[in-house]
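My structure is below; once you've seen it, I'll send some questions.
Every protein chain except one is present and positioned as in the full complex.
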């Protein structure tokens, strides 16, 4: 089967998620005449949404580039794609947890929020590992061009590296909120950097 | 008419539903400093959303594979597709009912929630039966390839089997909440298993 | 320019609307142990959502069939399509008004809700008239096949007939809530019937 509808369905899920994320950035509760102060207090929350936008956006970029190398799909790949999409649809939940914990400023709640985000991010990276493994074992699904092998080789260890970062973040967060937050942030930025590193190394061979 | 836009529209509906489902998994009400306990109490609710994600995801898989065998659509099929999509858009409602009833733990409310879910699931399976019947009576709409007949034969009794499971669940639930829940769960998992059974039996003949 | 993205964008808007409509059908406020009674009281509201689903679904069917006869788009048609989509995105608002008024059962509020729905429906039909007129004046945009002329002739007066029905409903509703509601319902069902009438008369000529 052609990957057209799998891509269209996935694009729909990504588009909804990335749009809804920011839609959760609500008008704050405020006393009439004090909207300005209320809005200013929202910047840490806006920052959380910007990071999640970057995260989901980068996941879409990888999904986009990866399925560009897939010529055929089978029922197994169709199902694995659902497994990849599920934890991604969860990103909105820990983002809201972080926004809520940042609003109250409670250390214990922030730790909870960061840990849940770590778990979701770890599951996402693990599901990408599953996707890459599935495709490697069903090589006939891939576009038959040597150049794509390079993309597959360059990216194949990224998910495990990310799983490691998020696992460390999980362990560190109970001891230090901000070190945990930094590791989480590093994990997310690592994806975007990996995408551009990919860009440089395969610029010519991928069209 | 070509099925392109019918598929794109349906993909949109499925993508929104499956994404929104999990978006209903809200930040719990919690006292500052007690987010961890509040989040832990949400796992039964998360389970309800995971099952509904699996359900809507599997319905999309069937829709995807089925319309892969359709070469032409007419106005009747366009309308029948809306009839199929309507009960699917309702899935979010009983999922929220179950989440709400699980949160309170009240047996009577859980029975209500499971029964409404059974009714919606029964309507979905019945609408798929309508879809299969419509296409069988308008055979010119199908891709003219013998191999697809096999897919149509393998799947044609699935909807009625599901209707039977959900009807039994409907009758059993008032007497036993958990047996009713188990039957509902069995019905949903039956769809996913049926999809993979299909996969094995038609692996070679479908491309 | 090709109509591909105009159709994809419109499909997205229709898919979101038709899905969100039913998502507004919320878990009712209920006392623990009384979910069943609360759910039963929601049936008139569910009916309002079913009618709006049928309405938006039928509008999509017409949009789908109509743009099937368009080979090229220009900037004017791109803009006219936005004008068509705007009142359609409003349908959710009067549907919620009707659901809210039905829940309280207040006659005066129901009249308000039906009148707002009439206004939105009238604007939708008027915008379709605008679309048909625009395309008739820019005949080069159409698929160059005689058979499509028949579709254009069959449908060209439908919008004005609908505008008339909704205008009468607008005038009647302040005097009789239920006669007004009946006219509104008749207007919506008229669209679906018109679609199938179209189906019979152009079955052979349209592919």
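Labels A, B and C are assigned to the chains in the order they are written; within every chain, residues are numbered from 1.
Everything below uses one rule, namely that contacts are C-beta pairs under 8 Å (C-beta built on N, C-alpha and C of every residue); 3 or more make two chains touch, one makes a residue touch a chain.
This one's a predicted model, so the numbers in the text were calculated from it and none came from an experiment.
Per the touch definition above, the residue from C:101, C:131, C:169 or C:184 contacting the chain not shown is C:101.
Although one chain is not drawn, its touching partners on chain C can still be listed: residues 1, 5-6, 8-13, 15-17, 20, 72, 74-76, 78-79, 82, 85-86, 89-90, 92-93, 96-97, 100-101, 104, 106, 108-109, 111-113, 116.
In the full complex, chain A makes contact with the omitted chain through residues 7-8, 11-12, 14-16, 18-23, 25-27, 30, 32-36, 39, 50, 53-54, 57, 60-61, 64-65, 68, 195-196, 198-199, 203, 206-207.
FYI, only the chains that are shown with their structure count from here on.
Centre-to-centre, using mean CA coordinates, chain A is 26 Å away from chain B. The centroid of the Cα atoms in chain A and the matching centroid in chain C are 37 Å apart.
Among the residues of chain A, those in touch with two or more other chains are 12.
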